[in-house]
Every structure is written in C-alpha cells, then in structure tokens.
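Note that one protein chain of the assembly has been removed; the remaining protein chains are unaltered in position.
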Amino acid sequence: MIRLRLSLELDYLVLSPTCDFVFNIHAAHTSRQTVREEALTLDPCQRAEVQLDPVHGSRFMRLHAAAGPLKVAYQATVDIRHHMEDPARIGEVPVSRLPVHVLPYVYPSRYCQSDRLLRLAFAEFGHLPPGYARVQAIRDWVHRRVAFQSSSTDSTTSALDTLVERVGVCRDFAHLMIALCRAMNIPARFATGIDYGADPALGPTDFHAYVEVYLGDRWYIFDPSGTAIPMGFVRFGTGRDAADAAFATIFGGVQSPPLPPRLRIEALTGEPDLALPVHCTQALSTDDGPPDRR
Amino acid sequence: MIRLRLSLELDYLVLSPTCDFVFNIHAAHTSRQTVREEALTLDPCQRAEVQLDPVHGSRFMRLHAAAGPLKVAYQATVDIRHHMEDPARIGEVPVSRLPVHVLPYVYPSRYCQSDRLLRLAFAEFGHLPPGYARVQAIRDWVHRRVAFQSSSTDSTTSALDTLVERVGVCRDFAHLMIALCRAMNIPARFATGIDYGADPALGPTDFHAYVEVYLGDRWYIFDPSGTAIPMGFVRFGTGRDAADAAFATIFGGVQSPPLPPRLRIEALTGEPDLALPVHCTQALSTDDGPPDRR
Amino acid sequence: MIRLRLSLELDYLVLSPTCDFVFNIHAAHTSRQTVREEALTLDPCQRAEVQLDPVHGSRFMRLHAAAGPLKVAYQATVDIRHHMEDPARIGEVPVSRLPVHVLPYVYPSRYCQSDRLLRLAFAEFGHLPPGYARVQAIRDWVHRRVAFQSSSTDSTTSALDTLVERVGVCRDFAHLMIALCRAMNIPARFATGIDYGADPALGPTDFHAYVEVYLGDRWYIFDPSGTAIPMGFVRFGTGRDAADAAFATIFGGVQSPPLPPRLRIEALTGEPDLALPVHCTQALSTDDGPPDRR
Partner (left out) sequence: MIRLRLSLELDYLVLSPTCDFVFNIHAAHTSRQTVREEALTLDPCQRAEVQLDPVHGSRFMRLHAAAGPLKVAYQATVDIRHHMEDPARIGEVPVSRLPVHVLPYVYPSRYCQSDRLLRLAFAEFGHLPPGYARVQAIRDWVHRRVAFQSSSTDSTTSALDTLVERVGVCRDFAHLMIALCRAMNIPARFATGIDYGADPALGPTDFHAYVEVYLGDRWYIFDPSGTAIPMGFVRFGTGRDAADAAFATIFGGVQSPPLPPRLRIEALTGEPDLALPVHCTQALSTDDGPPDRR
C-alpha cells in the first residue's frame, strides 16, 4: 500500500465584486483511494460545501468569494491500494461492449479533437495488436515527439496544436495521448493530481495531468509526459479533458495570483504495509469503477 | 398536449468486416415526453439492446453489424405536455447555485469553444439584464448573423468557424449559440430531434439540432436556426455538443448511404386534448430534470 | 528537349451583374520554357490583356465579365529545355546568401504556416546533411504520410490541416512540403501546371500543383503527390501558395461550372531533338532565374 501526505496552498486576488470558484482539489473517493484524514482552510473563513460526483468519485468545492484576497489551503493523507496487473493480460474493449458510462470517453472533446486524427492514428498504431501494449505505444509515441517546456502553452492549446508544435506541459501531453486513443476507439480520460517524484530541475512541485485509459474492466494510469512516478499519483479529478477537470475553474475577475501555488507531496513509510512509489512495468489502476457497477 | 407521430428509415452499407453503431434515434423518456407506442425494425434482423441514460433520459441503441447493407427503421407516437412559462419570470442561475449535474454544461466542448469567446460575449450581451430575454437575445444575434445553407459545413465545423464564416446548418447555429451562452456562464446543451414544421423549400424533412438552456429550474428550448416549430420537437438526445449527441455514431467503415435518411413527422389531432404545434412566445420545456432531483 | 501540346476549356456561369477574373492559364515565359504557339478563345468575345510578371515569368489575364455564361479556351505548344543536374552536387543556400527576390519564400504564408512547424521539421530533418537529398527526404516524408483522395479537402485547407488529417489532393501535398521546407529555412514555392502522365484511374486530366525549391542557384521541381511525371510539367504560375497562384481567382458571384474543366496534354515527338517525359533521378529545373539576375 502507498500512503501519501500532500498539501497545497492557493492564493487569489478577486477583482470583481464577487467571483465563483469550482475547485477540484480534494482527493477523490474511489474503491482503492481512501482519505485517512484531510483538512481545509479558507481565508477569509467561509462554509464550503464539498460535493461528491457519485459516478467518478471526484469532489467539487464551490466558493462564492467577495472582492479581495482569497487563500485556500488543503492537506490530506491518502492511502492507495493499487490494482496491479500484468500488461500482457489486459485487452482493449470493443465499442459494442463498453459500459454506458465509459462511452462518452471515445468521443472528441474541447482539447482532444480525435475526430480529426483517425487516419493518423490508424497509420501509426493500426498495425499493432490491440491491448495494453498498443496504448503504451501511443503513450511512447507522444512522449518521444513532444518536448516538455514550462510555460510554452496556454489554456487554449489543444491536442492538434501539440501535434503540430511538438512542445508543451503535462496537460498537453495528456491531451494528445487522449485524442490518439479515442481516434483508435479506445476510451481515454484526463486525470489530475500532483507530480509526485518529479525532477526538481523542472521546477517546484506542481499540479500534474495524466491519462486514464479504459482497458479490460477498469481505468489504467498512463503518464505521457514521463515527468513523475505514477504510483505516487493521488487523484483529484477526471474528465473529458482539462475543460472538465481543472483544479480550479474561475467565474469572475481574478488577478494572476500574487504567489504561485505551493504544493508538497511525500510518501509515508514506517509501517509494515507501506511502500515507496516506484516506477514499475505493471499496469496500475486506482479505480474499480462506479460503486453500482462493481 | 401535443401528440406527434414520427418515422425514420436509415440505410447503410458496411464495408469493413464488422462495424459498431451507436444510435440515438429513440424518443427520449422525460417526465413530460411519453412514448405511447414505438416500433423498431432492423434488416438484417438482430437483437438490439436499448439503454436508458437515467440522468438525461436519452436512449442509446448499439448495433454490431457485419459487412453488407443495414437498414434501420423506427416509428413512434409521442405525447408531449410542455412546461410553459412566461419568459419575464425566468431568471438565470448563478454558477454557485447550479445543480451539480448541470455544471458540465458551462464548460467548453469540442464544437463549442466558449473559453475563447468571453470578451466577445461580454461585449455583446454583458449589458443586458440577466434572464430568459438575454438568452433570447443571444439566440437572435446568432440567427441574424448566420445564413442557413445546406451542405455548407462538415463534421469538423465548430462554433468558431461559424462565427467567422457566417454560414451553416442547424447544428452550426446550435453550436454557436451554445458557445456564447457558456461564455456568459449560462449552461447550454445540444439537443436533437426532427425539424417539425420546416419549410419544404429547405429540403425534405430532416434531423434537427437545437439548443436547451438551463434557466430557473429546468432546461428551456431555443431554436437558433429558426427553421422549424419548437413546440413540435420530439427530443431524441442531448449532450455537450454534436460529439455527444449525434443520431448515429459509427465505428468502422461505412459507405455514404445509398439512400438519404427518410424522415416523417406529423402532429395528431382529433382528440379533445390534442393541439397543433405553433410558434409561441412562451418559454417551452419538455424536461423537469432528472427523476431523483424532482 | 520536351515539347508539349496542351489545351484547356473552362466554363463559368456569372450570376452577379459583373465579375472580375484573374486567370493564370498561359504557359509561363522562362529562359527554359518557350511558347512556340498559342491561342486563346473567349466566348462571349472580348479583348483580353495578358500581363507578364517580369520577375517570375507568370502571365496573368484579367477579364471583366457580364452576367451569363463565359467560356475560356486556351491551347499552346511549349518547348522545355530542362536544366538537369546531379542531385549530389546541389546544396542548400544559407539565408545570408539568398538572393533578395528569393527571401519571401522562406516566410510563412496563408496555407503554409511554417512558423508553427520549426520543432517538428528540425526533429524530422535536422539530422540530415543539407542539400537536395534532404529536400527529397522532406518530399518523401509528405508523400508517405498523406493519402491522395479526390475532393477530400477544400479551399480553406492548409498545411497544418494536412499534417493532422493526412489526406488531400496535389495542392495539399504541395502546401505541406512547402511549409516543412520553410521551417528548415529552405525557400520553397507553389507551382501550377497540368498533371502530365497522371494515372487515368485518378480521374480525367486535371490542373496540377507541385513545388519548386531554391537550391544551388535556381528553383528545382519536386512533386510530393507523386501522381504525375515532373519532366512533363508546363508551368503556368508560381507563388507563395495557392492564394497567389490559383489558375483562376474570381471576384464576384459565379455558379459552380456546369461542366468541369477539360484539359489535355500530350508530348510531341517525331523530331530528332524531342524526347518523351520520363521519371528520372536527376534534379530538374525550368527556370534560370529572373532575366536581370542571369
């Protein structure tokens, strides 16, 4: 089992009279990811309601803030018991047998215009045998072709841009991989967390975006930017792409934060069961699917 | 009450060894739209499973077809008891009070890149008082600026293309109106049906795409292309945009159908309760929301 | 020497009261391409002025037509004495030594957005030794990745679209190759002619678009679509891309022609000097550069 302790602090300066925020910074509730303890601090103080999406396990916090500074701090200790599987035993699922709640993830979305990539995907990956290894090949294809460069893209950058310009941050790697999977009729979704294990040379600990692909009977984790250690990813949210699964969506006027987000994550050991996250060749999942479908 | 009898026939020629279809051609089940009777014919004959999306009421039929011709015929008689409301009494809902299941519809999607239209929308509609009338103003803005022209666009055309090129079909009008609503933080979704009441000069009866906007406590119907009579719309499906809510999504090789779709729709009268659909100034809705939220 | 006899007939139906046309259907005048005889017929009859672009040798004919049918017929016999060179002896020219009149062809243009392809081009071709062979590698890269399919694209399709969608007609192959060359700082331009030697299975004889790249001291011919025999290309025009070098640019309302263009081209032999155009491995050019720079 993996136990992670994480904390994050976010600062905003609201300029408009009022401003609505939708945060997705609480650790998700899944059958394999359990929150041992967590704490939230808001300054100025207000009551925050956290809503659970029963299908995906994501937890949304909406705030209605007045003009002025807003500070959000969250910390949690989270246990993850990964489902681990031999990649050779994991197959793709034909569209005709996909669960209904998975179907939306084969369709194109704002940042993953898979409908325009059918020929390219088929030419590059159509000859490979279906299964986990083919998805890994898509992941590697993206990883090799795109260069990681901080601040090289912005909130309008889509998978097509990344395919053309060959540069981006973790979010862009994720969008391109998702688009290519969907172009092959393989359901793929966008997931967010913290970049556990990232090379400090890339900058301070940051939010992370990665990919979950539906194979066999569940969602498996892939990390196309290759900047961090997937076994250490605490999942916050999932969605079609970054349009759905931003850690913060802001409706109103907000100044660029005076301070960047400050994040920390560390793996806890010291108890018999607890292991450090490491790179591994096994397939990893933190999700057995929606409760009513298990 | 409105009673409509509709029928549709679709022809495909599957070229690949097998092909998966997801059809959304069954009349949706909502608290205000009831299917009195319906019949489906598949040729070659096969067992078709129709799945209900419990949140939206849409019904999906997946088929796994072998190479060769495929013919799908559906007919139904549907009763609609519209919720009708005085537009002046219908307000917008602030983001902080939107139901969780409505929130996804303020985010950008494949064909409705609302994130890029914030300034334009605010400049054009920001000065109008919030409410149904402002949404009607958005609808009218789109209707006046875009010209209806058959076959002028294709499956990659998005709201931004329509904003620039000022031409399209009903689907394009819908995408642009949706994108503008979302840019104003007003939830809007894509809906499909049949173009009841359309001018025969525009061609034979066809599928129709229109818009539903969440105002007050429910989804209201808007028809930005203005080609048909909203009171006669039998809803098949709803979604973020055409990526979600196509009447047919095809995974495999299919030849352009040898015959175009053949659709018919007529309003039935002759019983005391039954009225003909007409253009009206009242706000219309066919949906009281998901069952567990009523 | 190659001698070609070509003819073309174009039909238009002008709908607006008047309409301006700029045609570029006359065989260009270059130091190596000579028009032996030519004839033009306009119906209705009008005086047509043909203007020579002294830098590029292209010849433009502007017509001002009234509403109604317009028929343009042109035929010519053209001699081409190709400059032929061993590819191994042809180098690239550093930007610092490019002639001033060539410089515009390293900049991006409407359909060739080379500014967005710098990383991709450098990753794919940066390791190859500079020279003709590297340009041939770019040509082959495009040829292998893009599928030729009639009517798959339209007048707004650009190099980026073709890179993503991997399908197009000769014009699209040309745009993508041009964009990749420019991204490597290699001047490249769009050229038009007739598809001499094209496989009749692709359809009737048609206009053709290909590429000229500035290497050594002149413009060499490349044919990325690979559908025809470059030695048989009679050049009409050149430009930055299809925006400059369309065979017809129309300012006014014109109905899609009742008849498609009818083109013919044949190589003449029977005199001692005359050879049939064949595929060859030597580099070909029909242009020694502008008169005052020879």
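Residue numbering begins at 1 within each chain, and the chains themselves are lettered A, B and C in the order written.
The working rule: contacts are C-beta pairs under 8 Å (C-beta built on N, C-alpha and C of every residue); 3 or more make two chains touch, one makes a residue touch a chain.
This is a predicted model, so every value here is computed, not measured.
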Interface partners of the hidden chain - shown chains only, full complex considered: B, C
Candidate in contact with the missing chain, chosen from C:Asp86, C:Asp115, C:Asp199 or C:Asp273: C:Asp115
Residue, one of B:Cys45, B:Val164 or B:Ala201, that touches the chain absent here: B:Val164
Positions on chain B contacted by the hidden chain, ascending: 116-117, 119-120, 123, 145, 147, 160, 163-167
Sites on chain C contacted by the missing partner chain, in the whole complex: 20, 22, 51, 53, 60, 62-64, 94-96, 100, 103-104, 106-110, 113, 115-116, 155-156, 185, 240, 243-244, 249, 251
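Going forward, only the chains that are shown with their structure count from here on.
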Type of chain A:chain C copy interface by residue overlap (half), same or different: same
Farthest chain relative to chain A (centres taken as mean CA coordinates): C
Between chain B and chain C, centroid-to-centroid distance (C-alpha), Å: 45
Chain centre separation (chain A, chain B; CA means) in Å: 31
Averaged-CA centre spacing for the pair chain C and chain A, given as whole angstrom: 48
Where chain C touches two or more other chains at once, by residue number: none
